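Note that one protein chain is taken out, while the other chains of the complex remain in position.
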Amino acid sequence: MYSEKVMDHFTNPRNVGEIENASGVGTVGNAKCGDIMRIYLDIDDKGIIHDCKFKTFGCGAAVATSSMATELVKGKNVEEALKVTNKAVMEALDGLPPVKVHCSLLAEEAIHAALWDYAEKNHIKIEGLEKPKADIGEEGVTETY
Amino acid sequence: MYSEKVMDHFTNPRNVGEIENASGVGTVGNAKCGDIMRIYLDIDDKGIIHDCKFKTFGCGAAVATSSMATELVKGKNVEEALKVTNKAVMEALDGLPPVKVHCSLLAEEAIHAALWDYAEKNHIKIEGLEKPKADIGEEGVTETY
Amino acid sequence: MDKKIYLDNAATTATRPEVVEAMLPYFTEKFGNPSSIYEFASQNKKAVDEARTIIANSLNAEISDIYFTAGGSESDNWALKATAEAYASKGNHIITSKVEHHAILHTCEYLEKHGFEVSYIDVDENGILKLDELKKAIRPTTILISIMFANNEIGTIQPIKEIGEIARENNILFHTDAVQAYGQLKIDVNELNIDMLSASGHKFNGPKGIGFLYIRKGLKIKSFVHGGAQERHRRAGTENVPGIVGIGKAAEIAMATLEERQQKETALRDMLIQRVLTEIPYTRLNGDRTKRLPNNANFSFQFIEGESLLIMLDMQNICASSGSACTSGSLDPSHVLLAIGLPHEIAHGSLRLTLSHDTTEEEINYTVDKIKDIVAKLRSMSPLYEDYVKNNQR
Partner (left out) sequence: MDKKIYLDNAATTATRPEVVEAMLPYFTEKFGNPSSIYEFASQNKKAVDEARTIIANSLNAEISDIYFTAGGSESDNWALKATAEAYASKGNHIITSKVEHHAILHTCEYLEKHGFEVSYIDVDENGILKLDELKKAIRPTTILISIMFANNEIGTIQPIKEIGEIARENNILFHTDAVQAYGQLKIDVNELNIDMLSASGHKFNGPKGIGFLYIRKGLKIKSFVHGGAQERHRRAGTENVPGIVGIGKAAEIAMATLEERQQKETALRDMLIQRVLTEIPYTRLNGDRTKRLPNNANFSFQFIEGESLLIMLDMQNICASSGSACTSGSLDPSHVLLAIGLPHEIAHGSLRLTLSHDTTEEEINYTVDKIKDIVAKLRSMSPLYEDYVKNNQR
């Protein structure tokens, strides 16, 4: 059901873990849907994403998209990271089954949430970044995924 | 589906044929139902059924019951022949499938019709014999079998 | 002849050894439930998809428009009942023919008890649908035309293309019961404007208990069997994987051998028809002489009754039928033979012989010889024959 790339990122996920005192942390999804993603960003003064880690509660696709998303944003600056869309994640994983597309949306959302947290902490505004739609608390909102 | 006795009487039917100038002939059933039986009786002055022949258009059970019925009445007198019921025919054949019970009724009826014909020709009345319910002409009447 | 001569292939066929072989691994080894997530089961999902692809290709249909069922009867029930339900708001009128299989006729009767109206169109003396009557029967409320592709008793092939055109012109759905035709005739659902098509595995050397319904994309037809999400949510129940693999293999072989079988069987059938009609008097062929299934011959022998004929043939090791297998044992003569205008006593004396790719010339000749003997014997016992002879002597 999953591509080889998905299986690789699921069984050997890159960047699993936490970052202490992260520049930004974003958690999206909710337990009702069975997917929760948390992304930690370590962003240096130049706005470069130095390090990126994740923790995910969810299916194989949720883990794989988290893993791929962290790989894709690592080393990028904030503006570039913002352009890592769910499509980019899916393509990098050689596709996802239709019922799992929402996982890639969740990954995009998780990055945005972490960037939003970073922006808030640093009292800056990131062009084109909107307040993330959902996190654990906001039950029901992500259910349209 | 049929007992060995039925198969025997179907494949080697006894008394097939016609009797020229028979004492009595009875034809019952109709083509719509798929069964027509004709029985010829040769009855001597003492009222003994000297010979008996049949012709039947119908299924295996129809042929077998005709054959058995002729065997059963042969040698009997008219009163005894009247007592050859469909049950007697069925028992002598070791039974019939439920959907074929009407064939044995038809055989009983055919004997009665032949006896009636004999009675009419000789202007006598046979105790207990009623006018047979049906023959080829009376379409529809035998359909309740 | 010591060997059995099986001439009842319209009732059911022998499953081909290659088909059984293809099925076997799916019983004991690759037995997983295709809906399961693990690798072990996903190979079964693939096998199911492969069978679906073979069948779709054989009909020039979309792969996702093939739905597996338990056989022809379920397919027919599904097509009719689900269409009735889905399109009830459009209308309550269904058109079918007088010569359909009971799976269609009894389902129509069921629908009639539930507020639907059904027109049963007549056929001509060869069993061909009267197209002008069909056209006349169409109402604004007509939601479905269901006409069989070829008849199971007399083998007549219907003018499906014309019926499909009439249906399309009038914007009415068209279902065809192709249980007898699939595997014997080339069918293109697009060319013929067919919206739904029923078929059954055991009629073309596949296994029993498996069939399919083709449903053209876009139709609102819902489930007939509700439950799990199998068959794109449209037919619940754990997939019969060995059966599906088997029907796929049977379809593959049927398509690969179609023309060769048609030629061979048509030649033997014509020889059979020729001999019977010339050598046995008071005999008629039922069904159209040319627009008929390559493997079907159906005769009426005057003055005799079909069951006795069948039993006597059976005693010569010849398997034949007097109509559809399901109704043998019943007292009514075939509704198909009555519909083509046969009187009851002639309808009762009918015999259906249906060939397979395995049938030989020797078997046919032996069979004709036996039929001759048996018909003569039964006629000598028949009061109808006696009357006929006497009347003609006068």
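Which chain is which? They are A, B and C, in the order written, and residues in each are numbered from 1.
As a working rule, a contact is a pair of C-beta atoms (placed from the backbone, for glycine too) under 8 Å apart; a residue touches a chain by one contact, two chains touch by 3 or more.
What you see is a predicted model, and the numbers here were worked out from it, not measured in a lab.
Chemist: Could you tell me which shown chains are touched by the chain that is not displayed?
Modeler: A, C
Chemist: In the whole complex, not just what's shown, which of C:Leu310, C:Ala347 or C:Val375 touches the removed chain?
Modeler: Here the residue in touch with the unshown chain is C:Leu310.
Chemist: Quick one: say which of C:Thr142, C:Ser321 or C:Ser334 touches the chain that got left out.
Modeler: Spelled out, the listed residue whose C-beta touches the missing chain is C:Ser321.
Chemist: Touching the absent chain: which residues on subunit A qualify?
Modeler: Counting over the whole complex, subunit A touches the hidden chain at residues 1-2, 7, 10-11, 13, 16, 18, 27, 31-38, 55-60, 62-63, 97, 99, 102.
Chemist: Tell me, which residues in subunit C touch the chain that this view leaves out?
Modeler: Counting over the whole complex, subunit C touches the hidden chain at residues 4, 6, 8, 11-17, 19-20, 24, 27-29, 31-33, 35-41, 69-74, 76-77, 101-104, 106-107, 109-110, 200, 202, 207-210, 223-230, 236-243, 307, 310-311, 313-314, 319-322, 324-330.
Here is the rule we go by: only the chains that are shown with their structure count from here on.
Chemist: Which of line, ring, star, complete or other matches the graph of chains that touch?
Modeler: other
Chemist: Indicate the whole-number Å distance between the mean C-alpha point of subunit B and the mean C-alpha point of subunit C.
Modeler: That pair's centroid distance is 40 Å.
Chemist: Roughly how far is subunit A from subunit B, going centre to centre by Cα mean, in whole Å?
Modeler: Distance between chain centres, rounded to whole Å: 93 Å.
Chemist: When the centre of a chain is set as the mean of its C-alpha atoms, what distance in Å lies between subunit A and subunit C?
Modeler: 57
Chemist: Of all residues in subunit C, which are in touch with two or more distinct other chains?
Modeler: Not one residue of subunit C touches more than one other chain, so the list is empty.
Chemist: Which subunit A residues sit where two or more other chains touch them?
Modeler: Subunit A, residues with two or more chain partners: not present.
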